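As you look at this complex, bear in mind that one protein chain is not there, while each of the others sits in place.
First chain written, first letter: the chains are A, B, C, D, E and F, and each begins at residue 1.
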Amino acid sequence: MKNMETKTGINWLQINWLRYASPKTFYPLAGKLIPWCATCAVLLIVYGLYLGLFVAPTDFQQGEGYRIIFVHVPAAWFSMFLYLLMAMYAGLGLVLNARLSYMMATAIAPTGAMFTLVALVTGSLWGKPMWGAWWVWDARLTSELILLFLYIGYFSLQAAIDDKNRADKASAVLALVGAINVPIIYFSVKWWNTLHQGASVSLMNAPAMAAVMLKGMLIMAIGFWLYSIAVILVRVRCEIVERDSKTTMFRQD
Amino acid sequence: MQWHNVDEFLAMGGYGFYVWGSFGVTFAAMALELWLLNKRRQRVTQIVKQEAI
Amino acid sequence: MGFLASNYVLTAKNLCGVRGERLLFEKLNFELSNGSVLYLEGANGSGKTTLLRTLCGLSKPYAGAISWCNENISELAEEYSKYVLYIGHLPGIKEDLTALENLQFSLALSGEKFNFTEATEVLKLLDLAKGLNLPTRMLSQGQKRRVALARLWLQDLPLWVLDEPFTALDADATSLLKQKIEAFASAGGMVVMTTHQEVSIKVPKFEQLRLDA
Amino acid sequence: MGFLASNYVLTAKNLCGVRGERLLFEKLNFELSNGSVLYLEGANGSGKTTLLRTLCGLSKPYAGAISWCNENISELAEEYSKYVLYIGHLPGIKEDLTALENLQFSLALSGEKFNFTEATEVLKLLDLAKGLNLPTRMLSQGQKRRVALARLWLQDLPLWVLDEPFTALDADATSLLKQKIEAFASAGGMVVMTTHQEVSIKVPKFEQLRLDA
Amino acid sequence: MKARHKRLGLIVAGLLLLVIAAVLITKSFRSNLVFFFTPTQVEKGEAPKSGNFRIGGLVENGSLKRLPDGLHVQFKVTDTAKTMLVEYKGILPDLFKEGKGVVAEGKLNTNGLFEADQVLAKHDENYMPPEAAAALAAAKAAKTKDSSAKEGVK
Amino acid sequence: MPKELSTFSVLYRILARDIKVALRRQSDVMAVFFFFIIAASLFPLGSSADPKLLSAMAPSVLWVTALLSCMLSLSRMYSSDHADGTLEQMMLSNQPTVLVVLMKILAHWVLSGLPLVFVAPLIGLQFNLSSAELQLLAISLLMGTLTLSLIGSIGAALTLGVHGTGVLIAILVLPLYIPVLVFGAGAVNAVSIGMNPNGALSLLGTVLAMALVFAPLGSAAALKIALE
Partner (left out) sequence: MPKELSTFSVLYRILARDIKVALRRQSDVMAVFFFFIIAASLFPLGSSADPKLLSAMAPSVLWVTALLSCMLSLSRMYSSDHADGTLEQMMLSNQPTVLVVLMKILAHWVLSGLPLVFVAPLIGLQFNLSSAELQLLAISLLMGTLTLSLIGSIGAALTLGVHGTGVLIAILVLPLYIPVLVFGAGAVNAVSIGMNPNGALSLLGTVLAMALVFAPLGSAAALKIALE
């Protein structure tokens, strides 16, 4: 009786889907992707640095000081983008109850926080010579600082709850609630007049940057993106093993 | 090529501290992340080995 | 008892329970109808509490489905709560309120009106007459449990889910409760319960289910 | 067992207990010596817990005196604590620590050295082998009680004060505990305990005391 | 069935609240919750009458001068419609230039002089090599000359 | 069934019970008052005596203190109900969890936020605030504290059953409180420098409206997770 029920065809799709999303099939797949991403990341970042430090011309306003743009902007972009990605995986986890999805969210957080910190520090280092202040409380800067605090909250919550299942779900709720901050960061310069400059690159308008500068910045950004993917995949693999080793699941096959 | 000599390159038009500071912080942060991650990965491979036995 | 006139079925299909990555039970199937008493057995840590909470809808089953009159309980949501009375390891009473206030609140939660005299009667029956106006904090372990159990006499719900209801009760209270359960089942109610004490409950539709660690 | 070689006497004289202006018991007199088991009976709220806590020195008696080898326990203060093992309604374990860490701490509190292998053996005996490295928060109700009770196997104190030790235990654990109490008493230990469950403890010096509400 | 109705009601209430939020936020854009005020706003009395605040705009061409004491500088801040005189003692940021953006923090004294405690440079979002900037400026100049010439014809 | 209570009366009972429990242990309600008063009075003690400095500090100090005192009482919001099992019972009530949660939030506000609206202006007097500033302080606190209770509820629900909750809640909730603080204190600062506070107030309203929608949803989800 019991056996018959498991063999009914209804669960077919479900099982197949779970197979793709299951940590065990994902583990080797991720393993294959990592070296490619890492190599491309190194190449692109080196090329981007070459463009940014050697090829790109001086800026008419900021002189050589503007070169901070090649790290500040990619870091700032990924601080926001990775948060959204994390929130998306977390939300997906809540909806589909998929463990892998939560693991991805967990794996993204440290890299996102790292980029947030980098954006804050490089921004400050840029602000001192250009604006004349390390820090001001304008909307852009404040909301970016809140982003850092949100990442910290995400870790803290996850560390504080040691039932992994619950920790995942609870921090997913937090990630989703905090996602509201990202559009605020992005549009703050438009909505309020801030000391921080407006967007130089946007989907609507032509970029307000010389082509070489833009090229350097975009290449650095893609490099950072590949770096993020590589790091996140390594971390998610660690996560899979660590979680499963506490149980017997990993040993079963 | 923008630079005539190494000193000029390092000085960055007087913004050396800020520019190199930024690049330094960025890559130091990434390196730190990689180092921590590597330590974790090593611990994990240990587990995998143990469990394979 | 308005509820007990109707026919209800609680069905569990292929239930599977997991706690902290450990499989507790798997492929459980059972069906309860009016008058059934399901008695869960199992050693400490075998997953009885987990199963009971799943049956009330407090936890989601890891796999499988529970349905009430052929509708999945997770779809029924709060609609299902109108039929279930759950008393867990924790008494579910506020220590700052008196026994009567606690009962009034419990009844309000399931949308039932509170009858003061009736409640007083029940508390007297349970030998709590002296403590009527004390905050429950001042009651002993067993007296607190009695307050929680008084709900069984006052509420009019067709499914009882009881997790070790005899804990901390003395002999008198134990036999009172046993009789109440028997009376409820023979009037058409359903009960799911666990206990480590040996209490023999005599009803026609008595089932036992052993969860093994 | 170093302790059990000596002779001890616990005497209660004219004890009187009051909780929140209510007299619970009055003029209680008893004396326990090596090998005695005192079994407190009484309905819910009759004052068993109050008496047990008074015997350990956690509460002061309203009137009367308790003496240990003819010295008043309130004068002995922490000196008396070296002889008493109390397990109350609350398990007295930290949910963040593992079972072993909890036991180590309990032993340290009464100044006893902790033997890791011995403790592991005891936990295995109590069927907790699987949960050895889990924080006790992750254990079920009964498993938590077992961790608390493991102290009975590890500590070497002549007087046990146990408040409903059988609560939440399944049949196996109950019989283990019962045997342990019997063995302890026949080796010369003293036990004061209460329980609502019917557990027959067979020792020569068995006394019953009924507190009536 | 009843539960479903209730849920519908809740959803409607939620949407209503979101609409209110949207209305309020558009309303607040028209008000002056800002990091700095423009001289026009100050003129219109939208800026604080007392206490510290920030003004922002462009440093007017040819307005920067060092006072005789050698410590203070004065310059005019303009938003092309209105201008304000600012006095400041301290080091100016590198990007501080005539014709460029500036944000000054301080207070207005009774004479209408803005006494700044801090001067921050605000630059725009354009990045280009100096040659390109020069060419652009030239082109722009030519264009304005062109259009003014046309106007003259009219 | 003739004995059934209406949705409204069930919800009212939940609200009433929380308030009754709090009043029974009078100290609780008093506590938020006193914390606010004492903490706000600490600042003058710690700073060198300068009346101008004091009145310039006032909006930020009063608002931050109000925020902290609302936050302090958050850990109580669900934890005692969780510990004694009444929270489970509420989740099993015949009303949507979102509404139950909303009532819990309202009760928290009535007990901890609302009193501040009345006390804050009195304390503000000590700091030499003008009557216009005091009025704005009260208005901004009225809207702001409700928002604080709403947002705080998510944090309280997420940390349920976790030990050392007080500090963890702070970390989770304070970043989300920042907009409320900025707009709330901003409104008071605006009047004190002679500006129109409406912009800040309507932004405060926006935050409130959004919190009213999302906070009960988030809290309900978090509670379900905590009880699983």
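In this text, a residue touches a chain if its C-beta (ideal position, glycine included) is under 8 Å from a C-beta of that chain, and two chains touch if they have at least 3 such contacts.
Since the structure is predicted, the reported quantities are computational estimates derived from the model, not experimental observations.
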The one of D:Phe25, D:Tyr86 or D:Trp160 in touch with the missing chain is D:Tyr86
Residue of D:Asn34, D:Ser59, D:Thr120 or D:Ser186 touching the missing chain in the full complex: D:Ser59
Residue of F:Phe35, F:Tyr78, F:Phe127 or F:Phe214 touching the missing chain in the full complex: F:Phe35
List the residues of chain A that touch the chain left out of this view. 135, 137, 142, 145, 149, 152, 155-157, 159-160, 162
Where does chain D touch the missing chain, residue by residue? 2-3, 56-60, 77-79, 81-82, 84, 86, 88-97, 101, 104-106, 108-113, 135, 156
On chain F, the omitted chain is touched by residues 22, 25, 27-28, 30-32, 34-35, 38-39, 42-48, 50, 53, 56-57, 59-61, 63-64, 67-69, 72-73, 75-76, 80, 83, 162-164, 166-168, 170-171, 174-175, 177-178, 181-182, 184-185, 189, 192-193
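Just so it is clear, only the chains that are shown with their structure count from here on.
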Pair joined by more contacting C-beta pairs (A-B or C-E): A-B
Name the chain whose C-alpha centroid is farthest from the C-alpha centroid of chain E. D
Please report how many Å separate the Cα centroid of chain C from that of chain F, as a whole number. 36
Provide the C-alpha centroid distance between chain A and chain C, rounded to the nearest whole angstrom. 47
Touching two or more other chains in chain A are residues 57-58, 63, 65, 129, 163, 165
Where does chain E touch two or more other chains at once, residue-wise? 3, 33
